[in-house]
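Every protein chain of the complex appears in place save one, which is left out.
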Amino acid sequence: MWAFIHKLGSPKVFYALSARLSPWFWTAAAVLIGTGGVWGLAFAPADYQQGDSFRIIYVHVPAAFLAQSIFVVMALAGLVFMVWKIKLADMAATAMAPLGAGMTFVALLSGAVWGVPTWGTWWQWDARLTSMLILFFLYIGVIALRGAFGSRDAGSRAASVLTMVGVINIPIIKYSVDWWYTLHQPATFSITSRPAMPTEMWLPLLIMVLGFYSFFIAVTLTRTRNEILRRESSKRWVRDLVGEAG
Amino acid sequence: MAFDSLAAFLSMGGYAPYVWPAYGATLLLLLGVVCHLSLERRRLWRELRRRARRERHQSRDGGTTP
C-alpha cells in the first residue's frame, strides 16, 4: 500500500494517471451539474414559504460545502507535504486554493442574494454568512502568504502551516460565531428553521453537491498537472514529453 | 414541470432578480475556472515547446551562443 502511495507521489506517475482519470470526472461533473441544475430550477416544487427564491439553495449549499471541504483537503495536503516532503501534495494545495476562494465567494454571494427577499437587505450578519466571510479571508490569507516569499519552497511551507492552523480554527470560529449570533439574534426568519425537505426537493440538491465535488476533483487533477508542468519543466521526462508532442 | 410557461419560469415566481444572478455567478465561476485552466495549459505547453526548440538549435550550432 505504501509503495503505491509513494509511487503516486512522483509527478511523472501522477501526470500519466491523472491524464486518464480527469476526463471521467469532467464528464461526471458536467452531467451531474447539468441535470441537478435543470431539475432544481425547473422541476423541483417551490418552497411553501419562500416560493421560488428557495431554488438558490441548489447553488448556495453545494458551493458552501465545497468551500469548507476544499480548505480541509488543502490542510491535509499541507500536512502530507510538511511531514512526508511529497512535493506533489503542495502542488495540489496550490492548485486548489483559488477554486476554494471562488467557491466561498459564490456561496457568500448566493447566500446574501437569497437573504434579500427574506431579510430585505443585501447583507445580513447571519451566523453562517459571517463564518463564510471569515473563511473567505482565511483563503485570501493563505494565497497571499504563499506568494509573499522569494523562494517557492518557503512560501509553500509557510502556506501549509497557515492552512493547518486555519483548519484547527474553522470549527472554533464557526461555533463562536453561531453562539454570538444566537446571543444577538434579531427576531428574523432564519433559513435553517424549516421542516425537513421532501425528497423531490433534496434529491436535486444531492446531485448538485455530487456534481460540484466531481468538478472540484476534475479541476484539482488538471490544475495539478499544470503545476507539474510549471515546476518540473527542467526535468528530462517533461522535455521528452514536449519533444514527442513538439 | 413546476412552471406552466416559459415566461413563468423566467420570472421565477417574481424572484428572478435574485435566483438568476446567483445561478449566473456560479456559472461564471465554473466556466471561468475551466477557461483559465485550458488557457494556462496551452500557455505552459507553448513555453515548453519554445524552450525545447531553442535548446535543439543550440545543440545543433555546437552551443556557441549561451
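Residue numbering begins at 1 within each chain, and the chains themselves are lettered A and B in the order written.
Assume a residue touches a chain if its C-beta (ideal position, glycine included) is under 8 Å from a C-beta of that chain, and two chains touch if they have at least 3 such contacts.
Just so we're on the same page, contacts and distances are computed from a predicted model.
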item: Protein that the absent chain corresponds to, by UniProt name, given "Heme exporter protein B", "Metalloprotease TldD", "Spermidine/putrescine ABC transporter permease PotC" or "FeS assembly protein SufD"; value: "Heme exporter protein B"
item: Which displayed chains the hidden chain touches across the whole complex; value: A
item: Of A:Trp24, A:Phe43, A:Trp179 or A:Trp237, the one touching the omitted chain in the full complex; value: A:Trp179
item: Given A:Gly9, A:Gly51, A:Pro98 or A:Gly141, the one touching the chain that is not displayed; value: A:Gly141
item: Absent chain, residues of chain A that touch it; value: 82, 134-135, 137-138, 140-141, 144-145, 148-151, 154, 157-158, 161-162, 164-166, 168-169, 172-173, 176-177, 179-180, 183
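By definition in this document, only the chains that are shown with their structure count from here on.
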item: Gap in Å, rounded to a whole number, between the CA centres of chain B and chain A; value: 17
item: Touching residues (chain side chain B, partner chain A) in the complex; value: 1-3, 9, 12-15, 18-19, 21-23, 25-26, 29-30, 32-34, 37, 40-41, 44-45, 47-49, 51-53, 55
item: Contact set on chain A toward chain B in their complex; value: 33, 37, 41-46, 51-53, 55-56, 59-60, 63, 98-99, 102-103, 105-106, 109-110, 113-114, 116-117, 215, 219, 222-223, 225-226, 229-230, 233, 238-239, 242-243, 245-246
